[in-house]
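Just one protein chain is left out here, and the rest sit where they should.
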Amino acid sequence: MRLEGRGQIDRDHPVRFTFDGRVIDAFRGDTVASALMANDIRVVGRSFKYHRPRGLYSAGSDEPNALVTTGRGRDALPNVRATMQEVWEGLDVTSQNRWPSLTRDVGAINDLFSPFLAAGFYYKTFMWPRAFWERVYEPLIRRAAGLGRLSGEAARDASEKAFAHCDVLVIGSGPAGLMAALTAARAGADVILAEEDSHMGGRLLSETDTIGGLSGPQWVGSVLNELTALPNVRVMERTTVTGAYDQGTYGALERVSLHRPPGRAPRECFWRIAATRTILAAGALERGVAFPGNDRPGVMLASALRTYVNRWGVAPGQSAVVWGNTDTAHRTARDLASAGIHVAAVIDARADATTTGDWPFYPGGEVLSTQGRLGLKGLQVRHGRREFTVWTDCLAVSGGWNPSVHLASHIGSRPVWRDDIQAFVAGPEPVPGMDVAGAANGIFDTAGCLADGLRAGNVAVQAIGLETHSPDLPDAEATPYAITPLWEVEGKGRAWLDLQNDVTTKDVRLAAQENFRSPEHMKRYTTQGMSPDQGKGSNVTALAVLAAATGATVAATGTTTYRPPFVPVTISAMGAGAKGKGFAPERFTPAHAAAVELGAPMIEAGLWYRPSFFPLSGERVWRESCDREVRMVRESVGVTEVSTLGKIEVMGPDAGTFLDVVYTNTMSSLAVGKVRYGLMLREDGHVMDDGTVARLSEDRFVLTTTTAAAAEVMRHLDFVAQGLRPGLNLRTVSVTEQWAQFAVAGPRSEALVRSILDDPAAGVLPFMGCTEASISGTGVRVFRISFSGEKGYEIAIPSDRGEALWRLLLAHARMLGGGPYGLEALNVLRIEKGFLTHAEMNGRSTAFDLGLQGMMSAKKDFIGKALAARPGLLGETREQLVGLRPVGAARMLTAGAYLFGEGAAATREAQQGFTTSVAWSPTLDTFLGLAFLVNGRARHGERLRMVDHMRNVEALVEVGPPCAFDPDGGRMRG
Amino acid sequence: MRLTCPHCGERDLREFAARGSAVVLSRPSAGASAEEWADYLHIRDNPAGEARDLFYHTPCGLWIEVTRSTITHAVIAARPVREAKP
Amino acid sequence: MAELIARTPAHADLPQPVEIGRTRIAEVVLGPVTWIAPFDGQEKAVTAALRAAAGVAFPKPGQVTRKGSVRALSVGPGQALLIGATVTPDGAATTDQSAAWCALSLSGEDACAVLARLTPLDLRPSAFALHRTARTMVGHMTASLTRTSENTYEIIVFRSMAHTLVHDLTRAMRHVAVRAAL
């Protein structure tokens, strides 16, 4: 019900939203939770296992019960904490884990079977018959499990990520956080103040204390006015710091527009904050008490009840009982009474407690059980020897406070038990650069929090080398904290710990009985704390119950590990920007658009896109285009773009010596104007990459790498130059982006090249020669190299003129009966020649395997030389590269198939090798394959069985050399 | 995690590529035994504590040797591998 | 003789400057760009040669040296890009990079906020002052970032990534603009 005249909601702005289709009236400033309470809706969710009806329990992100879904379709967001969701006009909220409705939920039948569903019962059954697990038991369990439901539609990529940097990150804006931020800000530090709530102030928004003569909200407002006016302060509300990482890095989730109707604004923003110092002032979380029937709607945390009453002006009923073990109980009773709510009883676990209030008071009493079905109606109370019933709508319970040390524990520091406050606190500097202040530091009175915030602020200011300018401390309430342990009340009926996962004290005791006695065993066996709230409200209580069951102290029992994130983070926030193409950069070659114009399908080649083939009208399948392009290259001339190849310049007096280290063959002896094929090994003796090395001048070489290995080779060269050969005087630089490069291949390639060069004579290059020339006045580099087996050139031109040169080359090629060719044809051409790609340089092959052992210089050291000589990398047991042709009735070859002796079974034991690349060769009118075959070079002429189970292809093949076309290379040398 | 590139200053981990132990800087001489070579490339002290590891600052191309704790991830020092060469 | 028409890297993705909210991006035509890396022991000689030919010193880490329309950007240990003039001093490895880079300027009141969506670099003036340059990441790309005025940044990435840079920047600009209007 709504309380008149209380709360910080904006009563001039009514807001309507729906809950399970019912229209709910609320005010601006309400959360879904406060609005539901205002409308007397008591059941807000169903529990995970037993489908127990559940009501609001907390008022913050630790809420275990009120998990709802907001929105529909692709915007549906499951498991939203109703306590954190601000209302907006038209907001669509539905409850979860119930059918057909919250109040009539068929799943509640599970509760009847609860005696058989104790902790870990599923480990002891469902084993027979074996096939039933996947077919019967598991589907049933899966359907029953889970809380919310994803819509099944692709989520929008509607969030964003950002970085921020500061001197001091203050987490939490209660009295300690505000004071710390003010202290640091006045000293001139760059401050980020992050607050999870929609409003700054923490508990000050929920309590009736005065500070410096102002109400809590007023004082918060005055501090905020100062902070927001400072240029060195960034105030971030709706921002939960979710994780602490190394060197002062924090993750934080900002709910940018989830409190508004959907629009174009980002929904959430995931921040990466780098902070020199951090002050953790995240407050403390109140904990409940495990007593029979404590999950009844209407039982809630005392602090939460004060928040509902004081901040939102709502109450769960006409009367309330307050039960606690600190002065919190009395504060709650006072606030309730002043709000006009009947205080039916105050029960203080401390036998020596006194009260000033005008209500039934039971020092040393306890609650034994609850009554009511869908909502609390009454309590069984024990006081002394007397047991009696108190009729009430609401029980406000407090078992004490747990400092929010989660973030302090994220990078390995263990919290420390303090007997005086019956709680875990963080150890000293639990995260490098982090200080803990206020309630998070185990200080539970306002004056103490203010002072501790000031202290922490000054520590941070000094640590970053600024002068302190301490603000004055305002007067505030200062009550010593006195607590008596109050964890559980044993009795008939179930007492819940983890409300979401339906873990009870019995489950914890059963775990101990079965020897799951360490906290981690207990947690994993019972699932205590593995629910969406991660046990925020229940873990410490569960540990206390475990300690009691094992006869140990809580301190000796210890805790489980806190891990990020502090609150659950949507994948769409942490992965923002990646949907579709945003996952990795797209790289487009200079002639990309021109290839697309010709209708070429563009396919991914690493980050690049390359044309697959260039279809002509009338060609229906890729093979027709590919075959034509291959013939075109073999018969006239073809042009293809090879700009994606890595291009690296190596310069300097020691460039040649350096290249001798990284290549297996000798490059220092290469003459100016010449190109040499080169092979690079990894230090482990396997092939890293191949490519060409051209010597443009005495002290300038240009290397090409494969497209795939370009970045790896650059990093490798940097490593060798800086780390292994720092004494050599040379410089390396990638020029991949500077040069567009085109291969011109075919018998008429020379005619084409000569026709476009300003000085046609420059086109008369010997095989493996290179020169600088010009086209229409633009300087180009011309290389006489071939990856097709035909007479071929590669022409490099500055990228800005790449598209123009491509168009020029095509125009001239067409006049010669040629045209463009794509990756498919390029692949066929190289397979016909037995040239390599990474299908063969697969990371496990050696120069020896590839038949390139002759390229390994015996006269010098090079990377990979020593380990390539290991006995296991040489000899007859190695799989060596061979060529294959089908010889039986079946004419098709496939890549990835295995080879077996003719007549041998296709088993692992009989494997002789496997195919790496295959192609239909229009030139030779047959399929061709490349393969690795055990001792293959000695087996040319042998017939084998090729089996591809995956594609259901089997063929008889004949082994030959890798090169199937023009083996002496006459065409290439031309 | 943040690391300091001696050329660029302190940067987020995402700017770096990690390579593992810095022992690979101590490449055996050409005439070393097969055992020495195998040890060099494969065997690692793998300390639980202070370690020297290699990182590559991708944007600027500098290889650095970082002295750091493998337990706490504390960074103790960073220098270019050029200067770290034993 | 056929004319080979040059294309700027972002000609297709950003034919005109784009303004969203309080930020604007435009392609920057760098003109001649030379990558310069002095060989061992040649740093002073190279600086002298650069000063003589273009009026700028070889930049220290993070530094931009400027003279008129000529600038030298530090782009790595012992490496600089000379922009706006072509000088190939003796004693240094040099190579033409005039066509290698896509450069955009990002300007306006919210430029820093936009950039903070994409780069992990500390952009606070205390860490990244006017006329400082840094090699860093922008989105998933390596980049050179230079602060060219109070509210203007120049972003240089691989030419082939022009499309992604424009995409990433405009997305961030939209987000910042909509947020500012909330």
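Think of it as A, B and C in the order they're written, each chain with its own count starting at 1.
Rule of thumb we're sticking to: a residue touches a chain if its C-beta (ideal position, glycine included) is under 8 Å from a C-beta of that chain, and two chains touch if they have at least 3 such contacts.
One rule holds in what follows: contacts and distances are computed from a predicted model.
Participant: What is the protein name, per UniProt, of the chain that does not appear here: "Cytochrome aa3 subunit 2", "Xylose isomerase-like TIM barrel domain-containing protein", "Sarcosine oxidase subunit beta" or "Aminomethyl-transferring glycine dehydrogenase subunit GcvPA"?
Facilitator: Per the UniProt record, that chain is "Sarcosine oxidase subunit beta".
Participant: Which visible chains touch the chain that is not shown?
Facilitator: Every shown chain touched by the left-out chain: A, B.
Participant: Where the complex has a chain not shown, which of A:3, A:118, A:337 or A:552 is the residue touching it?
Facilitator: Residue touching the absent chain, from the options given: A:118.
Participant: Please pick, from A:534, A:722 or A:776, the residue that touches the omitted chain in the full complex.
Facilitator: A:534
Participant: Quick one: say which of A:66, A:87, A:155 or A:343 touches the chain that got left out.
Facilitator: Checking the options A:66, A:87, A:155 or A:343, the one contacting the hidden chain is A:155.
Participant: Pick out which of A:603, A:728 or A:892 touches the chain that's been left out of the picture.
Facilitator: A:603
Participant: Given the contact definition stated above, which residue among A:569, A:780 or A:855 touches the chain not shown here?
Facilitator: In the complete complex, the chain left out is touched by residue A:569.
Participant: Hey, which subunit B residues sit against the chain that's not shown?
Facilitator: Counting over the whole complex, subunit B touches the hidden chain at residues 1, 12-14, 17-21, 34-35, 38-39, 41-48, 51, 53, 55, 68, 70-73.
Participant: Since one chain isn't shown, list which residues of subunit A touch it in the complete complex.
Facilitator: 48, 75-79, 115-118, 121-128, 130, 133-134, 138, 141-143, 145-157, 161, 243, 245-246, 249, 251, 270, 272, 410-412, 506, 510, 513-516, 518, 520-521, 524-525, 527, 530-532, 534, 561, 563-565, 568-572, 574-584, 586, 603-605, 682-686, 688, 838-839, 842-844, 867, 870-873, 877, 894-898, 906-908, 910-911, 914, 916-917, 947-951
The rule is simple: only the chains that are shown with their structure count from here on.
Participant: Touching at least two other chains at once: which residues of subunit C meet that condition?
Facilitator: In subunit C, 79, 120-122 touch at least two other chains.
Participant: Residue numbers in subunit A touching 2 or more other chains?
Facilitator: Residues 163, 272, 274.
Participant: Sort out for me which residues of subunit A touch subunit B in the complex.
Facilitator: Those residues of subunit A that touch subunit B are 163, 245-249, 272, 274, 411-412, 432, 683-684, 714-715, 718-719, 722-724, 726, 861, 865-867, 869-870.
Participant: If we count contacts the way the header does, which residues on subunit C are in touch with subunit A in the complex?
Facilitator: 1-9, 12, 35, 37, 39-40, 78-79, 93-101, 116-117, 119-124, 126-127, 139-141, 158-164, 167-168, 171-172, 174-175, 178-179, 182
Participant: Give every residue of subunit B touching subunit C within the complex, in rising order.
Facilitator: Touch list, subunit B to subunit C: 6-12, 14-15, 57-62, 80.
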